[in-house]
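Some chains have been omitted; the remaining ones sit where they do in the full complex.
Labels run A, B, C and D following the written order; every chain starts at residue 1.
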Amino acid sequence: MERDEPAGSPAEALGGRAAAPRVGILMGSDSDLPTLRETFAVLEELDIPFEATVASAHRTPERVAHYATTASERGLEVLIAAAGSAAHLAGVVAAHTLLPVIGVPLKGGAAGGLDALLATAQMPRGVPVATVALDGAANAALLAARILALKDPQLRRRLEAYRQRMQARVEEADRRLQA
Amino acid sequence: MERDEPAGSPAEALGGRAAAPRVGILMGSDSDLPTLRETFAVLEELDIPFEATVASAHRTPERVAHYATTASERGLEVLIAAAGSAAHLAGVVAAHTLLPVIGVPLKGGAAGGLDALLATAQMPRGVPVATVALDGAANAALLAARILALKDPQLRRRLEAYRQRMQARVEEADRRLQA
Amino acid sequence: MERDEPAGSPAEALGGRAAAPRVGILMGSDSDLPTLRETFAVLEELDIPFEATVASAHRTPERVAHYATTASERGLEVLIAAAGSAAHLAGVVAAHTLLPVIGVPLKGGAAGGLDALLATAQMPRGVPVATVALDGAANAALLAARILALKDPQLRRRLEAYRQRMQARVEEADRRLQA
Amino acid sequence: MERDEPAGSPAEALGGRAAAPRVGILMGSDSDLPTLRETFAVLEELDIPFEATVASAHRTPERVAHYATTASERGLEVLIAAAGSAAHLAGVVAAHTLLPVIGVPLKGGAAGGLDALLATAQMPRGVPVATVALDGAANAALLAARILALKDPQLRRRLEAYRQRMQARVEEADRRLQA
């Protein structure tokens, strides 16, 4: 099973070379890559194979539609889409698939990213997007992990361990404060 | 020429039965129809043939993509797209055509329609949408008319007359105030 | 299997009397019930057993913590939490479980519900909430369905049929417009 | 025809020395010039002759009124107006002409430019402004090009080629990501 094997280097994970990516990540521009490296890092820490793609809802709409339409049959289980300003990417992806789609609104537009948050979250009835916080790249990975863990007990245990490390970090910070 | 002939009744104009519609109007839901009747009314007053369609960027994405992709070859010259909340419709249409696309953000979502205004206007570099005011259905028609008048001197004259009637209404309101 | 059996009447589904609810719905107050009936209706239409509970993050915090902590062992797979204003409910639930948690921000507070949207979506790193639109009660159910369908091919087919009915409604609206 | 000839250097294009400018650009202050150089660059890439002017709706209102009133008779076909804060420039221009007017709201005022976006977009019924995104200088040029291409098949082909270069850049970014 893919979770018992190491996920390989990030470079391998990208481009679909890892066996059986379970999460597909779309970004509107490669300028969004620094933020999304947090998503990559958390998925790797949780040993979840993934792939990543640059595709723009407005500049390459057919590319996005094709990616989303074929995602399920290619074995992907959760899609993550990150975009800023009039952030349509997650919505367009969700319109072309029945997989769960996680939207990551990105800061940088007018009103401090509020435009991206509203454009991602305020989807019409019928086509849901699971919106995380502005620049919430790590949480997008953790939400994908919670979804995948529903049918993957080993991932569930890794997620539990991740949570304990997170709590330990808070407690360690408190110990430093008291020292 | 189509402008010398009467545009026909509104019912005829809808559904493409009028000869050679020049403006194509998309709305995300037929609940937007009351607002868009203002667009219809101004286009009719200016004798511009048009057609109108219900198509949702999220619920029927292929329908929207097909409409926009074929709009130019079907003789349409300007497209108007109206939607609320995470108002992606105008952006999706603009991504599938090179015709000028006018976006009408609709009130009713969170933050008094601000979400729709931002989602329509804040398009990324490369794919412009000509955004009018919230619920600016009449101005969408007038903007389409200004564009079409560039190569249609008779429409230009009708637009000039429209402006004079508008100014006369302001002056008439002032006369009532002074009376 | 539970999906082959009828979900029972809504009244039965509530209160956990239906066999094996898969989705747990929390609301901060029973005044939120009218909005959440949309969630109930979509889950029923998709034949997904669920339970619903009134529990307030602020007024009954132990109740919420206990519900979330024991949700997984009681067989629940997805949690939906709806709240308004300083909408902490979804975040508190997500802090006490590793199941996917869907947050439904509710209108009615200051700034047209923007407070609820921000309080639900802007979660810190480590504890994700899948936020849907303001009052997005139907989409919360559809997002839960997309998640559950990952391991439930029959639900996947019901979801596909739901989408086709939704598209048919748009096309029917268009036909009425053209008539 | 002017489109078969090179547009000349930017310095020549400015000041109306190029034969037959088709687009007139107004900016409220020469401090807006860095943003508007994007507009210049796209118009030049598309071989559309233009002129640019500094004129303030508030500090030199007669200058703006005269420019807009005479724009059509001087052969201009589309006007672009860029301003920040209480961004009245595009609206004042639109009040004095029947040409299509594109408004570019500029960042930098209160609320991250939201004031400029609202002041540009929220025009009253009767006087439309085609608003693009905050600092959307490139898209203003592309929108002008879409409008002018309606009666200029060669420009239409250049616009199509521009779109293909843009898509190729997205695909190239994706290839770099996969490498």
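Quick note on the criterion: a residue touches a chain if its C-beta (ideal position, glycine included) is under 8 Å from a C-beta of that chain, and two chains touch if they have at least 3 such contacts.
Since this is a predicted model, take the numbers as computed values, not measurements.
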{"item": "With 4 copies placed, total copies in this complex", "value": "8"}
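One rule holds in what follows: only the chains that are shown with their structure count from here on.
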{"item": "Topological distance between chain A and chain C, in contact steps", "value": "1"}
{"item": "Winner on C-beta contact pairs when A-D is weighed against A-B", "value": "A-B"}
{"item": "Angle, in degrees to the nearest 5, of the Cα rotation that carries chain C onto chain D", "value": "180"}
{"item": "Distance from the mean Cα position of chain D to that of chain B, given in whole angstrom", "value": "21"}
{"item": "Intercentroid distance (Cα basis), chain B paired with chain A, Å", "value": "37"}
{"item": "Touching two or more other chains - residues of chain C", "value": "117, 133-134, 166"}
{"item": "Chain-to-chain touches, reported pairwise for every pair that qualifies", "value": "A-B, A-C, A-D, B-C, B-D"}
{"item": "For the chain A and chain C complex, residues of the former touching the latter", "value": "77, 98-102, 117-118, 121-134, 136, 138-140, 142-143, 146-151, 156, 159-160, 163, 166"}
{"item": "Contact footprint of chain A on chain D as seen in their complex", "value": "107, 111-114, 117, 133-134, 166-167, 170-171, 173-174, 176-179"}
{"item": "Complex contact set, residues of chain B against chain C", "value": "14-16, 29-30, 33, 52-56, 59-60, 63, 85-86, 109-112"}
